[in-house]
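Removed: one protein chain of the complex. Kept in place: all other protein chains.
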Amino acid sequence: MSGDASRHSRPRRPSRLDLGTVATLVAAGLLLVAAWEIEVPVARLRGAPAQLAGLLRQFLPPDLGYGRQQVLPALLDSLAIAWVGTLIGALLSLPLGLLGARNLFPRLGFPVKSLLAAIRAFPEILLAIYFVPMVGLGPFAGTLAVGLHSVGMLGKLTAEIIESADLRPVEAIRAAGGDATSVLRFGVLPQVFSEVVALWLFRFEINLRASAVLGVVGAGGIGGLMFNTLRYRHFAQTGAVVLATVLVVLAVDSSSGALRQRLTREPLPASDP
Amino acid sequence: MIDFNGARVVYANGACALDGLDLEIAAGEMVVVVGLSGAGKSTLLRAVNGLVPLTSGDLRVAGRSVRQARGRALRLLRAEVGMIFQDFRLVRQLRVLDNVLVGRLARVAAWRSVIGAWPKHDVDLAFDALERVGLLARAYDRASQLSGGQQQRVGIARALAQQPSVILADEPVASLDPVTSKQVMDDLTRINRELGITTLVNLHDLDLATAYGERIVGLRAGKRVFDGPGAGVRAADFDRIYGRSAPSDDRQEARGER
Partner (left out) sequence: MSNGSSPSRGAHRPLPPRRLRQRWVSTGALAGLIALTAWAGARVGFSLRELLGNLDKLTRLLDDSFPPEWSFWPRLRAPLVETLAIALLATAAGSLVAVPLSLFAARPVAPAAWVYRTARAAMNLLRTMPDLFWAMLFASAVGFGPFAGVMALSVFTAAVVSKLLSESAEAIDPRVLEAVRASGGGWLECVRFAVWPQVAPHFASYALYSLEINVRASTVLGLVGAGGIGMVLRTQLSLFEYDRVVLIILVSFLVVLVIEQISALTRRRLV
């Protein structure tokens, strides 16, 4: 092998300063500022996992009696909130998603998507803050908050799904003399249906977590129990809350996940033969 | 150098890829393996560096048993054996130089390679390998910017950087045009002659094989059905390997003369 002779004919090594490194440096700088701002002492950092573990240990054994009496109904409330909220979001997002699809409505695309982004930027809990005084404490306020917030994400993603659909069948239907409804029913819907429903299922998973939290502001569900049991230091009851939440969310996640997989694999027929 | 002894490979789905293969390859030999798809060519090559484990039988490379190699021993064995693939298998997002340096992984401490602090000796070896395949100037280009033929030559450089005693080439020219194919085969032959590296090449084109094969091994259904110099391949041998008539017959058929 040659060695030294080839050293002179080697190409020049390019500069190390590219966009990626600059971005990383900027990010690191921001992080240092942030850390200084919050004054994260290393001592507290080391102790944190142990403190959390200590707290978690006090959750066992969980108070199952409390679980049956209080937690279960509250969980059912959260499930109901998530279900109705997702439904509201889904129904409202369909027309908005259609309007926001640039391949169907080129001029409406941007304003509609901006509106949806604005809705999305409001966390559900901030919306609930206004719904609670309006319709009273309880799950109805939570449902409205979840429903309204969901429209944002569902609308945007529905529009994107429609935008990625193949438009050639739409042309064909229009050429054959079909009106707008036919175009929707036969040209757009069959392609996007399963993807959109899968999207709704995914949103349901997220909404379940959101609705679990809303109880903190009095909008129903299990969040209130979590908050109060911790505040009054009834840790065994908190254990029941956490255990029940984890189990229910796991169950919903896996069944929803399985359904979603089946949906995105097999295209659904446009109609029965 | 490479010693197959009653080697059998049966895959999980029951397919028998190698069926009691006996094969001896001496150091410095260049052997071309031919056969139908599914005859066991790929499996034979992959058995040599342990990518495909033997179900039964024995296989020795440089005197060491492949079946018993595990962990660090297996990695060192693989460092001795360079492999070239039909689809080049470069890391497209990395630079050409980094791709060649992959060949030094087994000999460089993990922390060094991971953070990119390669020892000078290994960097020199990588550059030398690139020079040998004539791609020194492209060292800092992204691998995806190279043509197919160039990527394959980087693949060869990667194998060379390992300073191997054996090079395995699994259909190295199947994705290349005839001109580039000849270049790559010439490179492999030159490396075999100048550096004395034992070379095992899979080819599906028998014409190419006879042109380059000092020694041709024909496989069929996992068994060795031919073993001899390329010049000595007769029509009957072709029939034994591929189960049908010679290539010239195909051409005559295409011309409508048969």
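For clarity, chains are labelled A and B in written order, and residue numbers in each chain start from 1.
Just so we're on the same page, a residue touches a chain if its C-beta (ideal position, glycine included) is under 8 Å from a C-beta of that chain, and two chains touch if they have at least 3 such contacts.
Quick caveat: nothing in here was measured; it's all calculated off a predicted structure.
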Given B:Leu76, B:Ala117 or B:Ala137, the residue that touches the chain left out of view is B:Leu76
For a quick check of understanding: of A:Val196, A:Ala212, A:Ala240 or A:Leu263, which residue touches the chain that isn't displayed? A:Ala212
Missing-chain contacts mapped onto subunit A: 27, 30-31, 33-35, 37-38, 40, 44, 47-48, 51-52, 54-56, 76-77, 79-81, 83-84, 87, 117-118, 120-123, 125-126, 129-130, 133-135, 138-140, 142-144, 209-210, 212-213, 216-217, 220, 223, 226-227, 230, 242, 245-246, 249-250, 253, 272-273
If the hidden chain were put back, which residues of subunit B would touch it? 49, 51, 75-79, 81-83, 85, 87, 89-94, 98, 102-103, 105-107, 110, 113-114, 158-159, 162
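Note that only the chains that are shown with their structure count from here on.
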Of all residues in subunit B, those that touch subunit A in their complex: 124-125, 127-128, 131, 136-140
Hey, which residues of subunit A end up touching subunit B in the complex? 1-3, 6-7, 9-14
